[in-house]
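Here's the structure, in structure tokens; my notes come after.
A single protein chain has been omitted from the complex, and every remaining protein chain is retained in its original position.
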Amino acid sequence: MIGHHEEVGVRTWIEGWPVYRQLAGPDRLGRGTASRSDGTESLRARTQDADRVTQSICPFCAVGCGQRVFTRNGQVTQVEGDPDSPISRGRLCPKGSSTLSLVTSPDRVTTVRYRRPHGTDWEDLDLDTALDMIVDRVLDTRRRTWQETDDEGRYLRRTMGIASLGGATLDNEENYLMKKLYTALGAVQIENQARI
Amino acid sequence: MNSLSGPLADPSADAGYADGHPPRVGFFTDTSVCIGCKACEVACKEWNALPADGVGDHGAAGDVLGLTGMSYDNSGGLGASTYRHVAFVEQRVPARDSAPVDLGMPAMELPGAVQPGVDRDDATEVRWLMSSDVCKHCTHAACLDVCPTGSLIRTEHGTVLVQEDICNGCGYCIPACPYGVIDQRQGDGRAFKCTMCQDRLGAGLAPACATACPTESIQFGPLDELRERADARLAELHDRGVGEARLYGRDPDDGVGGDGAFFLLLDEPEVYGLPPDPVVTTRDLPSMWRHAAGAALAVAGAVAAAFLGGRR
Amino acid sequence: MAEAHPVGFQWVMEAKKRGATVIHVDPRFTRTSAVADLHVPIRAGTDIAFLGGLIRHVLETGAYFEDYVRAYTNGPMLLRGDFADTEDLDGLFSGFDPETATYDTETWQYEGATAPSAAGDRDLDVHETERGEMPGSGGAPIAADPERDDTMQDPRCVLQVLRRHYSRYTPEKVHEICGIPVATFHRVAEALVRNSGRERTSAFAYAVGWTHHTVGVQYIRAAAVLQALLGNIGRPGGGILALRGHASIQGSTDIPTLFDLLPGYIPMPHAHRDEGLQHFIESNAGTKGFWADLDAYVVSLLKAWFGDAATADNDFCFDHLPRLTGDHSSFRTVMDQADGKVPGYFVVGENPAVGTANARMQRHGLASLEWLVVRDLNMVETATFWKDGPEIETGEMRTEDIGTEIFFLPAAAHTEKDGTFTNTQRLLQWHHKAVEPPGDCRSDLWFYFELGKRIKARVAGSDDPRDRPLQDLTWDYPVDATGEPSADAVLREINGVDADGKALPGYTALRSDGSTSSGCWIYCGVYADEVNQSARRRPGAEQDLIAAEWGWAWPMNRRVLYNRASADPVGRPWSERKRLTYWDGEKWAGPDVPDFPADTPPDYVPPPGAHAAKAIGGAEPFVMQSDGRAWLHAPAGLADGPMPTHYEPEESPVGNALYGQRANPARQRFERADNHYHPEPGTPGAEVYPYVFTTFRVTEHHTAGGMSRWTPHLNELQPEMFLEVSPELAAERGLTHGGWAHVVTARSAVEGRVLVTERAKPLRHGDTVIHQIGVPWHWGPNGLSTGDAANELLGVSLDPNVHIMETKAATCDIRPGRRPRGPELVTCLADRRRQAGLEEEPR
């Protein structure tokens, strides 16, 4: 015997059968309402489910388009143009539109890689150790290449042994700390893409 | 009711949506301002999490990451993983006879001036057309009507949607489309095409491509509004002497009852890879069924007749 | 612009919709050309001839904006009698020293004005090049009031000198040099003139197509001269718009990670000139304009860096700053690296192994280091050259022989950190951190803060005087739970504070007595009222076109520089259509921040002896210039001439049709075995490299690919290195559309798929047909789509003002098929060099 629950189940099943809905509803040809699936009914824009929307700026060229970064559970789920920006009015170019892939790329390297002199392959290295090793090298190189004065006795107070390249892709604050630290170290060969 | 062809004011109502459903929305793609940046392609793929494919996925020669040689078009066409496709057409056309810069000046060739000595014909110039193609979301959508599973449906927004949880990959929609839009995704088996970002529409957002488009070449909105805007733009271009501008897919009297995504083109549709006069195949379906019924009756009659008479 | 800055280009399309005429001048027919009203194909490297032709047209037809020119430019100023023009010296200005290939600029001065006050102990052994940076924002100092003729008829006045300088830049000459048909030239000239003046303005937009030349600074100068003559500066819809390529390349120039500058375009001190703070200030500051307050800017910077240790008694630690002795720019440094002189190298968000001209030399530099730190999102070629670089393939290097120790430190993306980018219009925009960086990824702020912290800890107890700057360095920034220093605090330090520790409202509040600090004077005001102004995001739709409450622009949130020039000398708008900043009877009004104190009336005449801002008259809009005027002739500040002059690129297929002097005489050249130049046109061997090539970008990729070659959706759109050639060149060299070809120079050969396109059009120069090949520069060996790097092809020759290399015009050959591989490439290139007479026959 069909119990009450099963009866309801069967009825639900029948009513869920699009053919029944075709016959019972206005969509006789099965083009729309009758044929809609559960998946369609539950479609939601993932931006609706974001925990947070953060305003940002596109990292590619210097137009400076506004971006909105949607995140959920600490992950970026979508990046799109910020319609509030008077610069870009919410629009992005193909590069800007690829920002989600850029920041969530599975090819992104997320651990320190170390290649020892004459080494033939990468090795793992702890970030803290890497920092200390770099400090060692900076101070050692600086010591070995220090120029206090030139031949005529004029102050140079510099090292010509430590060069740096980069900055155009970084933040102003980062460039500022770089220039500040390098200058205090006496390093002068500090350059970035603005030159090249 | 023009259920199979001809003008149809409200395709959603025709598909069972009650009064008060949202207005029909669409795209107006004005190719006269397209700069071919392909932001639409990337924004679409990012939003819909579509795989990179390249031309290999839709039938043409070439490996996944290969140059097609088709100007700057390396995606080749719309496909199961390419819902927006920017066509690039390089043409040699007669030089614009009136200077686009309206200088109102006499001929500037000075007597004895050095003539441009380049061997190429200077009566012609290069024109580079770009156009972002997309699913047309036809008023009469053959893909939808031939779909045997009800996977393809008309939505409340008047658009045409593949329901990925239903499609069984029969492939019928693919040759049914007069524009060659929908296709089967290799390795997945189901058919895919532009959804007009159904999920975004539900959230009150514009589709990803139109959101990204830097020059408003892709405009999204209620179809009625877009048609008005397109008419105005066409008139403006014609006033400016751009006589070659024409609308494509805007006319509700055309073979598909008008497109939900229509275009302003600067050359014949086939130049962009679009059919010049598409007709929804199901327009002829009643006649097809009649012919098939006739033929079936002929079979029945012939078989029955074969048994007439005595046995040998 | 549509190619590389599509979203910025929306405004061009918007203007076009409203009736603007869009003209695109480019050797290549690009996506910009496709939607422009007119594409003007030009031979790469000849833009000054074209712009000079336009300048001549404007001068000869009297089409310049005379009232503007008289009042706001140095057109009326008289030049010294001993100034000699390129017309007199066949392509040289007076003062050239062929020995050092440098100019003594004294004769370029105004009559009655003395030479720059640096004269005291000026060292002629040193290039004047560092000074070149100053006019970028301020103009070199000019003392005293020069003589002038406001009728601008005196043959020695700048306008007449300019007219004579460009007298031979006729449309026919432009055609001969640039390949631009005379009729096309006239269409451009007429359109420009029609759209300039009181009622209309025209803008120039440019990118590295103008800067990457041995005479690049002068390209921009030529546009500046033209725009100043037409009255298109400081007015809405006018200007010269630099379209820069990186999110904060403007910021990294303002707060420079550049050798010759301190923050805010203050020059780095020079060992031979700048022996003390006083001396430094005197030699670099003028008396008039905002640069006259240089002392306040420098002292505030030193206070920001060295804090309490910086006192008046110790010159505010001015001697903590290292000194320059010449060109220490990137290319010079890389050559020193290749020569084994530089042990350590930090590469941060750059990729010189494929991204910089003469990439092979760059990699040789990398291979000769002791240690290298690379910070990036992706495993870029600079970090992997030792493993699979091109020299490993050719056998020129062996992995085991390369002694470079490499630290690859993964970087945080912009979504993973707070901070500001300065965009191409000087607008600082704050980006908020959205998520934590994954794994070992850290911001560069964290890295440098941590590095500095550890270094300071190591030298804390040192009594070595060289460690004093490190010990005195202020380095206290609040950190969050993850150890990330506060970018907000750093920005506040950049803004600066007063004696009470309150954020300063703007750079006019800076003092030279040590009571204020500011890490970058031009950014002072970005933290005004203790508010991070760069993070303001009032929606554009709620604001006027200036949108002053979105982000913050330096200086002083001014969006249109020199906007005083949008009004006539008595302060009325030149026209109602073009109204921006104007005198309303009591103050300067309008939506933008005016150039000078809002209550300085237009008829203000500075009293004798007035200093700095107070020395600028009410009708002198160019407030950063030392005479308040736009310079048609630059009496100082440039290394290669006071007026832009057509010179051929380092490598070109033809000689200079205007002068005996072929190329920029002051350009920097490096004759080295790893940096061959092609023979000059007309000399034996030149025919080995008969074609022109120009490097370019496509929309779908970014620079050398460090951020775009790892993204699937970009790579499928431009999946392969390609070479753009005309059908005519394809026929001449037997190149097949879709097939392979390789471009060859004395430096290297790169291969790509051939794109035969009618967009490429040969140009005629006299009897010679000139073919130009387009070479995109986005590829390299790593990433999802790989290919040869265009930078392999380029030699290094530099603009003398800013040391930028010429990538936009050089000569080459092109051959069908793929390039030779392995050791064969090396021998093949050497063979070609021998044919060209660049290398001895092997013994």
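Letters A, B and C mark the chains as written, and numbering starts fresh at 1 in each.
Here, a contact is a pair of C-beta atoms (placed from the backbone, for glycine too) under 8 Å apart; a residue touches a chain by one contact, two chains touch by 3 or more.
By our rule, contacts and distances are computed from a predicted model.
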Of the options "Multicomponent Na+:H+ antiporter subunit C", "Phosphate-binding protein", "Sarcosine oxidase subunit delta" or "Polysulfide reductase", which is the UniProt protein name for the chain that has been left out of view?
-> "Polysulfide reductase"
Contact residue for the chain not shown (choose from B:Gly16, B:Pro214 or B:Gly273) = B:Gly273
Would you mind spotting which of C:Gln109, C:Gln160, C:Ser300 or C:Thr757 touches the chain that isn't drawn?
-> C:Thr757
Touching the hidden chain in the full complex, which residues of chain B are there? Just list them.
-> 4, 58-60, 68-71, 76-77, 87-92, 126, 142, 145-151, 166-172, 174-184, 188-191, 268, 270-278, 281-282, 284-285, 287-289, 291-300, 302-307, 309, 311-312
Provide the residue numbers of chain A that touch the chain removed from this figure.
-> 17-19, 22, 29-31, 34-35
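Definition applied: only the chains that are shown with their structure count from here on.
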In angstrom, rounded to a whole number, how far apart do the mean CA points of chain B and chain C lie?
-> 44
Roughly how many whole angstrom separate the Cα centroids of chain A and chain C?
-> 28
Using mean CA coordinates as chain centres, what's the chain A-chain B distance in Å?
-> 33
Listed in rising order, chain B residues that touch 2 or more other chains are 37-39, 41-42, 46, 214
Among chain A residues, those touching two or more other chains are 79, 91-98, 101
Across the complex, what residues on chain B touch chain A?
-> 3, 12, 14-18, 37-39, 41-43, 46-47, 144-145, 150-151, 153-156, 161, 163-166, 197-200, 202-203, 205, 208, 211-214
Chain C contact footprint on chain A (complex, rising order) = 52, 54-67, 69, 71, 74-76, 79, 83-89, 91-99, 101-103, 105, 107-118, 120-122, 125, 127, 130-135, 137-139, 141, 144-146, 148, 150, 154-181, 183-196
Quick one: in the complex, what on chain A touches chain B?
-> 18, 25-40, 43-48, 78-81, 90-98, 100-101
